[in-house]
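Only a single protein chain was left out; the remaining protein chains are all shown in position.
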Amino acid sequence: MIKLGSGLSESQVKIGQRVGVAWQRDICGACGMCLTEGGETRCFEQLNSGRKIDGTFAEYTVVPYRYLTKLIEGPEDQVLAPILCGGVTIYKGLKICGATPGQWVVVSGAGGGVGALGIQYSKAMGYRTIAIDAGKEKEKYCLDLGAEVFIDLKTTADIASVVRENTSGRGAAAVLVTAGSGKAYQDALGMLGPFGSLVCIGIPPPSQLVNFHPLLFIDMGIRIIGSAVGTRLDIQEAIEFVQRGLVHPTVQMTTLEQLSEVSEQIVQGKVGI
Amino acid sequence: MIKLGSGLSESQVKIGQRVGVAWQRDICGACGMCLTEGGETRCFEQLNSGRKIDGTFAEYTVVPYRYLTKLIEGPEDQVLAPILCGGVTIYKGLKICGATPGQWVVVSGAGGGVGALGIQYSKAMGYRTIAIDAGKEKEKYCLDLGAEVFIDLKTTADIASVVRENTSGRGAAAVLVTAGSGKAYQDALGMLGPFGSLVCIGIPPPSQLVNFHPLLFIDMGIRIIGSAVGTRLDIQEAIEFVQRGLVHPTVQMTTLEQLSEVSEQIVQGKVGI
Amino acid sequence: MIKLGSGLSESQVKIGQRVGVAWQRDICGACGMCLTEGGETRCFEQLNSGRKIDGTFAEYTVVPYRYLTKLIEGPEDQVLAPILCGGVTIYKGLKICGATPGQWVVVSGAGGGVGALGIQYSKAMGYRTIAIDAGKEKEKYCLDLGAEVFIDLKTTADIASVVRENTSGRGAAAVLVTAGSGKAYQDALGMLGPFGSLVCIGIPPPSQLVNFHPLLFIDMGIRIIGSAVGTRLDIQEAIEFVQRGLVHPTVQMTTLEQLSEVSEQIVQGKVGI
Partner (left out) sequence: MIKLGSGLSESQVKIGQRVGVAWQRDICGACGMCLTEGGETRCFEQLNSGRKIDGTFAEYTVVPYRYLTKLIEGPEDQVLAPILCGGVTIYKGLKICGATPGQWVVVSGAGGGVGALGIQYSKAMGYRTIAIDAGKEKEKYCLDLGAEVFIDLKTTADIASVVRENTSGRGAAAVLVTAGSGKAYQDALGMLGPFGSLVCIGIPPPSQLVNFHPLLFIDMGIRIIGSAVGTRLDIQEAIEFVQRGLVHPTVQMTTLEQLSEVSEQIVQGKVGI
């Protein structure tokens, strides 16, 4: 007599429906994180595509139905795929960053894959965006994507001061660090205005630690938080921005046969991620 | 290769473990509520014990393993059972009520089953408690359970004023209405102090509506919210108060054979719930 | 030796600076609201322009320096003035409404003065906006201002259903009622999706009450809150949208001599507010 949970409910995906497979492939539903409201994306025993189990560089794969993400019809596969990991990650970071639309948000590492999506989501969500990255090429890229200010980390001695100058002296309402760099985090702490939030997204190498003095939190009321991908609803919301034409992932199509070659290029820095 | 979700994970209940079956028997995991963080207890397609499926007045029952609530050893079955529905409901109401421990909280309908647990949780959670109910017997009961103030709704013309007098003129930080009475809700709106919260818990008959004028929200910064049972973690937290000896459900033991008789007594008002 | 508070601090307005006089003219700084964080706009003893003291239909007026609102140079007086009351009110309502940019927000009474600013702020803040008002003229006006959907309350039998249809069945993340109409509030309750917020802004006549049944809050997780103008910082933030060209108040210039005539026209409904 108990049907729910042992099969598909009316609200779940149907055979033939367009679906996506996200980074988060399944959760245990019973660990300390899963039991905590909003903790599902941090399940201690989660399965991730391409980590403990095979990933999605394949034509067929097996996925628990409840973790199939419903996808809308319309946008092409290649522009939806990046949203299922990088896109939803930065979207969720902005969703929880605490800034009010109209306030200044800094995206650090803005010329990378997640960062470039970050500029677009930030603008589409009503924030004023300061992009931080290196070089003239990245500058043009970031400004074209919607950043109002670009700060070149190679040529700027005191980035935090420039952020302050561009925010009427107040500092940023939030800084989202998408760069996997300890220094990017270190700089970020100095950019925050009253009650601002540093949102951890990029993962530096284990040896790159960030340091702080507690007085900064006491005096400025700031906070540090982290963002971990997003729920299935977050993904649906993030995709809607693509559907509405407000976010355009930059993608380069290739074939399964060329995967090794492309991977090599990424390692050599010839293709950005 | 995919094990999670298709079987028991390490973090889930084991055979032989002490478990409980709560009001919420299973969720669909995919509706608009389930997809929303914190929405699981409001699943639009949830199965509830004793509603769409058989309840727990039985010796054997089938429950999806992921909705078996892990129970600690120690307290007797009969003192844990009420926590799995009424106890966790009022505990969750207090958890989200927004009041800081030390501030005044009103429990309306305090002499009923949920209300009496409410007085005990409220005290154990550091709140100062005002209990509202009717009659000398309830007064003694509520004060014995830990209320600092009792207001008799039968003999008090202006309950809101008495609440204000007992809170240094400020009003309550939160009012939790456990009574299934429109009038109890109507009175509650006048008891709230600046930025106070009215928490809906008791369910009046469909015809008993509550009136408000929007200016009350504009001028006082108050809010109305609702509480719907609690998650499996909320239940574990609620049970810990029983284990620590801070909450003692008042229970009356009977047998399955006497169920019809007891139900009849409840209908006739001879046994409180 | 104590200088602060007994004179102008460095951070305060200077002689010659451009300033505005808002609806909130001064606060007591010591009542239950003023002592509560975020409570200043609800000071129980506040002075308001044109209520207990003379208003701003004058060439000279006396205002406590600390409640002079610093104004940026640039926009003309007549486009900043409406922001100091109506503009900041709807901006603050959106700031606290709890919706994430990209989600659907309903502005009820969207064709009025506050509502029309609401459509523009809502769009500029990244929300998708559903406007509710009456008539073809208002429809064109609201869609031109940036609403994606217009619902005509005169020709729509079940407004809540139309909101649901336009939000993929989910309902709105927030409804801001700017209309001073009990019916507008009554309808609003049915438009909210999971955990949505009804934000009270418009003030109906005292006799127009709104009614609810507590089950709506228990089942849907919704909340009712209110918004009361905004702080001096909120005003500065609201003005920045005007400076950026994202919000354009519709104003009609007249002279002090014609005030009585214009007031008469407003009473007769010939000029919108």
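Things to note:
Residue numbering begins at 1 within each chain, and the chains themselves are lettered A, B and C in the order written.
In this section, a contact is a pair of C-beta atoms (placed from the backbone, for glycine too) under 8 Å apart; a residue touches a chain by one contact, two chains touch by 3 or more.
Quick caveat, the model's predicted, so the values are computed rather than measured.
Screening A:155, A:211, A:252 or A:268 for touch with the missing chain picks out A:211. Seen from chain A, the chain kept out of the figure touches residues 32-33, 36, 38-39, 42, 169-170, 177, 185, 193-195, 200-204, 206, 208-228.
Mapped onto chain C, the interface with the missing chain covers residues 1-2, 4-6, 9-13, 25-32, 34-38, 40, 44-47, 53-54, 62-64, 66-67, 231-233, 236. Although one chain is not displayed, chain B still touches it through residues 94-95, 100-103, 124-127, 237, 240-241.
Convention: only the chains that are shown with their structure count from here on.
Ranking all chains by how far their C-alpha centres lie from the centre of chain A, first place goes to B.
Chain A and chain B have Cα centroids lying 38 Å from one another. In this assembly, the C-alpha centroid of chain B lies 36 Å from the C-alpha centroid of chain C. In chain B, the positions touching at least two other chains are 32, 36, 38.
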